[in-house]
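Can you read through this structure? Questions will come right after.
One protein chain omitted, others in place.
Right after this comes subunit A.
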Amino acid sequence: MLKEGKLFFEIYLHFSLLVDLNNDASLLIDIPDALCERDKVKFTVHTKTTLGTFQKPEFSVSRQHEDFIWLHDTLVETEEYAGLIIPPAPPKPDFESPREKMHKLGEGEASMTKEEYAKMKQELEAEYLAVFKKTVQVHEIFLQRLSSHPVFSKDRNFQIFLEYDQDLSVRRKNAKEMFGGFFKNMVKTADEVLISGTKEVDEFFDQEKTFLLDYFSKIKDATSKAEKMTRSHKNVADDYIHVSATLNTILYIPLSIPLSRHLEKLADLFEKLRKVEGRVASDQELKLTELLRYYMRDIQAAKDLLYRRARALADYENANKALDKARLKSKDVAQAQQHQQQCLQKFDTLSESGKKELTSFKGRRVLAFRKNLIEMAELEIKHAKSNMALLQGCVELLKSN
C-alpha cells in the first residue's frame, strides 16, 4: 500500500486546530499531495491567489521540510515581527516508530500465521499513513497561519517560498551561514531566566507571563501522557489481531469441530473490534494528543514573544543607564538620548502588538480546544456504539446456538 514513489491520498480528516484559517480568498494555500522518498518527504505546496504581488493566479511548488524551517527562522529573525507570535515551525517528519515496529514485525514473522502477519502489516501501513497525514497537515497549517495573518502574508520570504519554482536549498545554506542558529540557541536557554527575572509593571503582561510559564509545563506533560495513552490503545488493538488469528487456527483442528462455529464468530468479532479500537486510538491521537502538542508549541512561540519584549525592556533600561551616564559626563548626550528614545519606541510597539497577539491567541486556543474536545467526545461515543453493536450481535449468536 505504501510504496516508494508518489502517494496520493485524501485528507478526509482535516484536523483544523485553528478555526477560520484559509478563509481569505485572496490567498489560499494547501498541500494536496506529498511524496515519500527514502527519508525525505516532498510536499506539493499549491497556491491560489488574487493578489497582484504574485506572478500567477495559481501555481504549485515542491518543498522539503527544511524549506519550512528556513522560512520560519527568517520570520523569527526579522526585527519587525518581534511583537508578533511567530507560528511554530512544523516538527520534522518522524517515521521512526512505525519503521521500528515494521522491523520487529519482520523479525517475528516466523512465529505468526500468514494471515496474522498480513494483518499486522496492514496495521503498520496504516500507522505509516497516519504519520504521513499528520506531517502534511501540520506543514499545511503552518502555511495557512501565515497566509491568514495580515502581516506575515505580505512577507517577502513567504512569497518566495510559495512561488520560487526552483530548489530553495541554496537560499537555505546562505541563511544558515548568516545566522548560524545563534538566535535560536539563545532563545532556548535564556528566555526562562530573562522572562521570570524581569520585573513586570504592566498587569496584563505580568498575568500572561505567570500563566504562560505554568501552562507550558502543564501542557507539555499532558501531551506526553496523552501519547502514552494512545500507544496503549494501539497495543490492545494489536493483541486483538493475535487473538483473532489464533482462534482462526484453532477452529480448524478437528477436535474443535463442536466449537468451530463459536470460534469462528469469536475470531470474526475480535477482528472487527480491533479495527474499531484502532480508530479509537487514532482519533484520540488527532483530537487530543495532536491538539495538545500543537498548542504546546504555540505557547512556546508566545513565550518567545515575551522574551523578545523582555529583551527590549532590558535594552531600554540599559539605554536609560547609558543616558544618565552620558549626562553625568556631559558627553554624547544627544546620541544617548536618541538611542534611549528608539529603545522606548521599540518596546512600546512590541508591547502594543504583543498584547493584541496574546489576546487573539487565547481566543484561538479556546475555540480550537472546544472544537476538538467536542469532536473527540462524539467520536468516542460513535466508536463505543459500534463496539457495543458488534459485541451484542456476537453474544446473541452464541446464545442462540
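In this text, contacts are C-beta pairs under 8 Å (C-beta built on N, C-alpha and C of every residue); 3 or more make two chains touch, one makes a residue touch a chain; residues count from 1.
Keep this in mind: contacts and distances are computed from a predicted model.
UniProt records the chain missing from this view under the protein name "Sorting nexin-2", selected from "EKC/KEOPS complex subunit BUD32", "Response regulatory domain-containing protein", "Sorting nexin-2" or "U6 snRNA-associated Sm-like protein LSm1". The chain omitted from view is touched by exactly one of A:246, A:320 or A:349, namely A:246. Considering A:104, A:154 or A:218, the position touching the chain not shown turns out to be A:218 (whole complex). Residues of subunit A in touch with the missing chain: 207, 211, 214-215, 218-219, 221-222, 225-226, 228-229, 231-233, 235-236, 239-240, 242-243, 246-247, 249-250, 253-256, 258-259, 262, 266, 269, 273, 362, 365-366, 369-370, 373-374, 377-378, 380-381, 384-385, 387-388, 391-392, 394-395, 398-399.
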